[in-house]
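A single protein chain has been omitted; all remaining protein chains appear in their positions.
Residue numbering begins at 1 within each chain, and the chains themselves are lettered A, B and C in the order written.
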Amino acid sequence: MFFASDNTGPVPQQVLDALAEVNTGYQSGYGADDYTQKAADMVRDVFEAPEAAVYFVATGTAANSLALACYSNPWDTIFCSPVAHIHEDECNAPEFYSNAKLTLVGDSDKIDPDALRRAILNEEIRGVHGPQRGPVSITQITEKGRAYSLDEIKAVCDVAKEFGLPVHLDGARFANAIQHLGCTPAEMSWKAGVDVVSFGGTKNGLMGVEAVVFFDKAKAWEFELRRKRGAHLFSKHRYLAAQMIGFLRDGLWLDLAQKANERGAQLAQHIRDIPQTELMYEPAANLLFFKMPRYLHRLVMAEGAVYYPWEDLDVGNDDDMVIGRLVCDWSSDAADIDRFAETIQRFAK
Amino acid sequence: MFFASDNTGPVPQQVLDALAEVNTGYQSGYGADDYTQKAADMVRDVFEAPEAAVYFVATGTAANSLALACYSNPWDTIFCSPVAHIHEDECNAPEFYSNAKLTLVGDSDKIDPDALRRAILNEEIRGVHGPQRGPVSITQITEKGRAYSLDEIKAVCDVAKEFGLPVHLDGARFANAIQHLGCTPAEMSWKAGVDVVSFGGTKNGLMGVEAVVFFDKAKAWEFELRRKRGAHLFSKHRYLAAQMIGFLRDGLWLDLAQKANERGAQLAQHIRDIPQTELMYEPAANLLFFKMPRYLHRLVMAEGAVYYPWEDLDVGNDDDMVIGRLVCDWSSDAADIDRFAETIQRFAK
Amino acid sequence: MFFASDNTGPVPQQVLDALAEVNTGYQSGYGADDYTQKAADMVRDVFEAPEAAVYFVATGTAANSLALACYSNPWDTIFCSPVAHIHEDECNAPEFYSNAKLTLVGDSDKIDPDALRRAILNEEIRGVHGPQRGPVSITQITEKGRAYSLDEIKAVCDVAKEFGLPVHLDGARFANAIQHLGCTPAEMSWKAGVDVVSFGGTKNGLMGVEAVVFFDKAKAWEFELRRKRGAHLFSKHRYLAAQMIGFLRDGLWLDLAQKANERGAQLAQHIRDIPQTELMYEPAANLLFFKMPRYLHRLVMAEGAVYYPWEDLDVGNDDDMVIGRLVCDWSSDAADIDRFAETIQRFAK
Partner (left out) sequence: MFFASDNTGPVPQQVLDALAEVNTGYQSGYGADDYTQKAADMVRDVFEAPEAAVYFVATGTAANSLALACYSNPWDTIFCSPVAHIHEDECNAPEFYSNAKLTLVGDSDKIDPDALRRAILNEEIRGVHGPQRGPVSITQITEKGRAYSLDEIKAVCDVAKEFGLPVHLDGARFANAIQHLGCTPAEMSWKAGVDVVSFGGTKNGLMGVEAVVFFDKAKAWEFELRRKRGAHLFSKHRYLAAQMIGFLRDGLWLDLAQKANERGAQLAQHIRDIPQTELMYEPAANLLFFKMPRYLHRLVMAEGAVYYPWEDLDVGNDDDMVIGRLVCDWSSDAADIDRFAETIQRFAK
């Protein structure tokens, strides 16, 4: 009953196999090896973007921070949701890399185009005194487990383009969104107006690899310098590349996401079915937030369930509720999910 | 005939095995897993430092930059050799993380204690106008392939302590130095006065893991915040830990370094024996610089030898020389080294 | 009819006289002159804080940014109002100097203690992943022209102290607040729990001098280094000091603020009296926001009135309104204010 995160499970055997495959003989360091070239080509194929500049780093925070830094000046502000990972979960890394600040748009996990326009219009009205308009960053799957539709992404990008601002997509759960929407990576990125994607591998089964995909090569050299200056350039780069090769080969990345999404859907159905539990948002993938009475939360935790209590809604009586976050991954076990539901039901008054 | 770097060979099977061993079941993310704890304990054992704070990052530049940042103020200067990796090869990463500047001490790869004292005395004479005295950083094995003796390390640390300055040791080739000196890790670090070590794994056979070892825990929490802010905190931390476990288990790390050193010694002997080639420094481990006529360099390169030409000494006639850098690693082949020597001899006039 | 800002008028003759007084003979540079010592003593007297560390800089943004940087780590967040000058009007300077980010508390110019407690509690719940709790910054007179009461300041400070967080007071209009509240500088600062004050001179009649007053000397040396590193240390420091001496001598600073406040009150009374205009907030000093029909705004502007249109409330018909900001200073002319009111009335339908 482990639902803490999609970074707590093992990696699929194919990833280990891919490491073993490249583990022979001499290869140039720092990304000049054969496998890095191959992995980048595979990413370009996946995105139908033969001209894209593709880089690999080991953490999602590095991917987001470096990508945003390439599109920001130190006097800019980056537009994002108030629950964006870059705002809440990266300990000032985006600010560290970009020197820009963040402007929180609206009050939802999904940026509303009108709220974005208002936020953009509210900057640069003070000339040199206030921050200048910088890039827009959205997260797909959002931090609340929902998905932007293609139209919604396009609408956000359209507003950004109206002001000449670039758009970054934090795709830590990019594959889960692709499986949910049934669209292509190109449709969910450059065809909708996105300029740079953090294409997540780690939450979807890799040990630690994210690709940064620039659809316009203009930022390529700057990225390389920023990556090295940020200490994110791997010398034995083949081992990042190998993971990505194993991930993209034979559609493994989509299978992994599909499995995670299915387990997420199974879990969501239980939450809907149990009278004492309630979904906070309609989940699109493998990440969901639910509400349950605090007494129940405690009993279930005591039985060994593992998930993050996100918020404690203290109403001062028995109706006290806890909001919890549940995450599945490709290795989540269907029987385990059923057991979790049964555990809740067993204790529910 | 590949001598470009110690990051261009494969990793030993034991490292892959160690990854496979940990690749099962649930483990908490971000270093709260069982294996990270175990790996840190093993490092503490290696250093006979049960109170040390131990962290794992994926690149040497991250290890150096984060370690130095924990001991620097933005108005400080860090004392290092003019050929220090932190000065020449990290694209301003130490400055990015610490905001400090670097003061180059003397003109050698090994910091001379008297030159260090002069350099330290030359700072803070301008009060608030000049940079303030910050940490001292030394590299063992040095960037020129030599080793500080234990007495030499102690002499540098003594000068630093005279002024209350901390000492950082860039141990990218720490194991090679241990094998060369025949001393213990404790003797080469805290017993000599070193405060924090970048304990290298990558150049000695790992895919990409370095330990940062603080002998005083006071900097532990700051390091954790700086690591996250720098985007260097791995979510699936078990895969960093596993590599380190495989590395330290059964003394593998020392065996790997021993092999690399032996190949380095074999190579050095050839260079000494061939009349047309000459060692630039007396090598202590797996890294050596040599001089040979330019015509010979070109012919050998054309035969497929791979190494870095470090400097071209243009004297305007047939005596033009090239300085090259040769590096072996644990996987270097003895027969290949002999073939390299034979190739040189074959073309030598 | 100039109400654009309190930095658009001349300085009082006493300030020029004070410059002339010190303009003789040799004085050590960089604040080691006699006048700087004297000016700092005068500030300490004003604040009844004989142990305070007092520094002079030339801009309010420098005072705020340097003061906050001394109390922040790069991984912290600074708590402030969403309309704080440090957030809206300093082009990322506080972030540049501190490397911290800003957390906007509540939706008012005055920080509500409960909202502050919730905002503080909402940080550090994610361990190393989110920003850490940093200083609290309030502005007195607020950016909306209102004043915190002494009890309100104390309540904010109490919450900060509950969590061990320092409090910064942006006192760009400190004197105006003192005159409004009829209290002492000590009561409005350290006696209420404030740790460091940006004590404004520029908006109150100086050419460009602000004092940073640390009630605890522990940050003194760090401030000096940060000031120099920020390029804010004046070599001919006597000319900053002289202005402050002229300002504090014979209570000039209070007289200037009193005049500005009186003109503000006169202006506010007009706004209240004219049916077509309305105050947005109850003004406490020399700064006020008012609403008037857009047609009226345009006619008045065309007559030569100068003030900032702050917001345009477009309701799509004749009821469209404009919010404007009016600021008086010591040199504002009573007759001019009456003429402004008459101008409005003349055009009002």
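Some observations on this one:
Note that in this section a contact is a pair of C-beta atoms (placed from the backbone, for glycine too) under 8 Å apart; a residue touches a chain by one contact, two chains touch by 3 or more.
Quantities reported herein were computed from a predicted structural model and do not represent experimental measurements.
Of the candidate positions C:39, C:70, C:120 or C:225, contact with the hidden chain is made by C:225. Only one residue in the set C:202, C:261 or C:286 touches the chain that does not appear here, and it is C:202.
Of A:110, A:146, A:229 or A:325, it is A:229 that touches the chain left out of the display.
Touching residues on subunit A toward the chain that is not drawn are 30, 73-75, 128-129, 132, 224-229, 233. Hidden from this view is one chain, which touches subunit B at 74-75, 77, 88-92, 95-96, 99-102, 104, 126, 128-132. In the full complex, subunit C contacts the hidden chain through residues 2, 4-5, 7-11, 16, 19-20, 23-30, 57-62, 65-66, 90-93, 96-97, 202-203, 207-208, 225, 228-236, 239, 306.
Just so it is clear, only the chains that are shown with their structure count from here on.
Averaged Cα coordinates give subunit A a centre that lies 34 Å from the centre of subunit B. For the pair subunit B and subunit C, the distance between mean C-alpha positions equals 51 Å. Multi-chain contact residues, meaning those touching two or more other chains, occur in subunit C at positions 74-75, 128-129, 132.
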